[in-house]
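Below: one structure in structure tokens.
Removed: one protein chain of the complex. Kept in place: all other protein chains.
Right, chain A next:
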């Protein structure tokens, strides 16, 4: 006989599948088998129907489609024999979905089986119903299930109880019918029935307040008694799990008490004693006992406050933490996380144990413990906790260091009592795990450093020392390089020496060494190297004695294969060699970085800067006016990215400020400046040429790098830097004129609220749509559009409907149209107002898809089109 005919036994089919060596072979076997089963189905073969369905279930488990077998389930369920019914119901549960209409057909068979004389068949029907029952079935069959709750056989009663849970979840209205029979189940002696009965009552309380009130009034005392009897019951082997009597029933009872006690002082009072008894008497040396304790703790935490019990509960959790079983520690940490909101004092007492769990060998426990520690930190314990965590950082697993550093940094930032402590801790973290620190963290550190002028010297000296011992931590190097560039002079002079530090002897050459080493370091990435070049440029001015050496290093990098470095090197080299006059002004200390703006940026919102492009230019802290236009901000060494997307959230403020943008995303931004910014810049240069002192040199720089596309922008970053200084009102120089003229012209054009020409947005042979634009003065991102629709045909359009869709960076609001009838031949028009907000204002132009529906001579007409001829800068 062909082994793959439908006559194959199930066992043989499984063997054949198991014998397959490749997936293709397996597919072939299953294809053949399915074909045979389909053939048997279409021949209405009865003899092997249940065997075929059993095969289909196996095939289904392997992930192959089996929908063609669904009707077979129904046929088997309707057949009289028990084996057929069993397989039929199993198929129903595994292969069918409650949403499928086929289920409607099975309701009647289930109804008959629920009334069957054979209790096992009743059991099969209840089981299937409990697993797949739909709302319709629930309504149809609820009376049968209700009756079965009182069936003589306990096995049927318990199945009926769980089946009821499914029914009341599907149709909560039915809950009240079940309250009385459910209460009866609570008096059961049979553990299985009692277990399901308690579960049913719990679920009833969740879907019906009526049921909840009823149980609160009538059942609590009974439940407390059941729990007490259970807790005190002698050994009953049947339900015993490792020496504990029926932990499942314990747990279900505790859970139900929790539902009843929540928000009810009287109910909570009634159960206090038994909870205390369970919490103290249950043996905790086995998993089953701990499961009960765990549930008991959850209940104590949730019911109305009883201080004593809560302390007891938290202490149980504390004991769990020192358990040798990972699972117990795991659940204890989860529960403590909830407990901390209720009674953080009690949890604080276990701080030491929790801290130990941060060092656990199980990663998931470590992670939870760390989260918990994070929640435990407050002003009082921040120093000791941070110290512990930083100490642990040294020995922790590499894969845990990322999480750990992130949390430490967050704690330090959030609770730091003073700046010097913050800087100290951050330096420790950077020295220990600098490679795991995220960019925004060290950016934040730099912001804090610039804001603490009395600590500049201390910081740069500490960094210098740290670098001697931990020279391989990328972010430490970056911060050190940045600070050396900015505050290198303080490093040498030991200026601003604090009481706590010892003076160190560092020569100018040593400081340059630091930067040079970082630059030459094999594993330094592009950002670090670019930062090094800037630092060198700054040092060349701070340390005239090293200028020659620095120039040599810079010149060496003129040959760099990395465009960014090459470009910087060329520009810096030119500054050092040819522009001594402007150099010192160019490399002055960075202005103090604005903490508020930075933290706002970090949080992803940009409150002030969003409106930068229009209106009053916001002040930046050092008093230099932050101009509204892209090129000018570039002068301040801000990257163009900052301006290009003022509203884009998460823009990396500090990175911009540092002028170290080399990430691909930013270079994109730079290219965009190219488009919109180049002509302005060239304008600036040409306007500036006659009066500017340094005009020739500027042109020099320009010519030296003209071929390089993006260098025009870089020029903006570098060369006119002194001009930025000049823009402060104190100084006056020819350059200021140049800049002032430029700055105002730019902002004037914007603040005056430019007018935009109307456009013909859409035109077809039958219809013309024009758009008029206006802006509200204070919200440049928003454009008001008045659309006018004109009917070019000789027929009236009725049911006129205009719809529009915009891409994600836009927001569109449509007001109703003035009419939905469009008169014929342009005799009047319909207008409609639209309001569009452009989140990428200044970066992207508006674009819109439109669809216009109307009826002409009783025929529906649909016109569609895309509008992309919006004026720029909307």
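Note that a contact is a pair of C-beta atoms (placed from the backbone, for glycine too) under 8 Å apart; a residue touches a chain by one contact, two chains touch by 3 or more; residues count from 1.
Heads up, the rule we're going with is that contacts and distances are computed from a predicted model.
When the unshown chain is looked up in UniProt, the name that turns up among "AP complex subunit sigma", "Anaphase-promoting complex subunit 11", "Bola-like protein" or "Monothiol glutaredoxin-5, mitochondrial" is "AP complex subunit sigma". Check A:16, A:106, A:175 or A:291 against the missing chain and you find that the one touching it is A:291.
When the whole complex is considered, the residue among A:37, A:114 or A:165 that touches the unshown chain is A:165. The chain not shown here is touched by just one of A:199, A:306, A:353 or A:597, and that residue is A:199. Taking the complete complex into account, residues 9-11, 14, 18, 46-48, 50-51, 54-55, 57-58, 60-66, 81-84, 86-87, 90, 94, 97-99, 118, 120, 126-127, 130-132, 155, 158-159, 162-163, 165-166, 191-192, 195-196, 199, 238-239, 241, 246-249, 251-252, 255, 287-288, 290-291, 294-295, 298, 326-331, 361-365 of chain A touch the chain not shown.
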